[in-house]
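The complex appears here without one of its protein chains, the remainder shown in place.
Our next item is chain A:
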């Protein structure tokens, strides 16, 4: 029983920590791209990488102010969105998908390469750039605090708090946008581009705006992540995270403002709960060591998550917030 409560508490901390903020922001960006505009961005992590390294390089390599680093990261994300969008957004949706997936992997390999290590720190990455930000916390960040049976460092708590405020503000922004005529055009583009063109809307411009907006939100996610971990390493930005963010989006419900947020909280809770819970069951001898060893848990928990997602898609394809009627329309 104590183990169960402990597993719940640990999972709860994970679901509210900065990692959850990271996935929530990635998924909010993807929601703008995929959920509302129908753009297939399979390289959202590239925007996060630029956001994170924008701060890391500006502060620890160039000695700039932290907030200048934030601006550099956002600017880099805008540039990347324009570079990706200019050649591909006039073409069919598949071209953006190919370009983004290649860019995400290419950028990570570039950032970890030896030739780039003078700027990016190569495989060792960069650190010591978040001091200015953490020192803004109104409490003592050197101490550890106990909340609901879990231990948080002061810095962790501060990053998570600011992160969730950021999530709330961006949800408000997305909500304002999608209920406006601007958002209506985006949703129409998702349904049929040519019909929207025939009604006098510049589809290319709207798709570009959507790509930039979602990319900037993804970059903010990367910033929260590197500030939370206190280090920026190219290998933190594996493209698998893009697909986890898609899982978050589908789980919560695409084209719903709060879908990505709820999806992120639930996904991280389930992953962490499966991890801690399985380890506890193994150490208690309830699951025999021969069947499953503690070293397998890291993989098995993703199998469980995958199983859960499959069940979700069978029984609730619209996600948690989605409208089943709306999702079923596509089947016709």
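By definition in this document, a contact is a pair of C-beta atoms (placed from the backbone, for glycine too) under 8 Å apart; a residue touches a chain by one contact, two chains touch by 3 or more; residues count from 1.
Keep this in mind: contacts and distances are computed from a predicted model.
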Q | Complex member absent from the view - protein name from UniProt, among "NADH-quinone oxidoreductase subunit A", "succinate dehydrogenase", "Branched-chain amino acid transport system ATP-binding protein" or "Citrate lyase subunit beta / citryl-CoA lyase" | A | "Branched-chain amino acid transport system ATP-binding protein"
Q) Among the options A:196, A:216, A:278 or A:297, which residue touches the chain absent from this view? A) A:196
(Q) Considering the complete complex, identify which of A:109, A:176, A:240 or A:294 is in touch with the unshown chain. (A) A:176
**Q.** Hidden partner chain, residues of chain A it touches
**A.** 173, 176-177, 180-185, 187-188, 190-192, 194-203, 209, 325-326, 329-330, 332
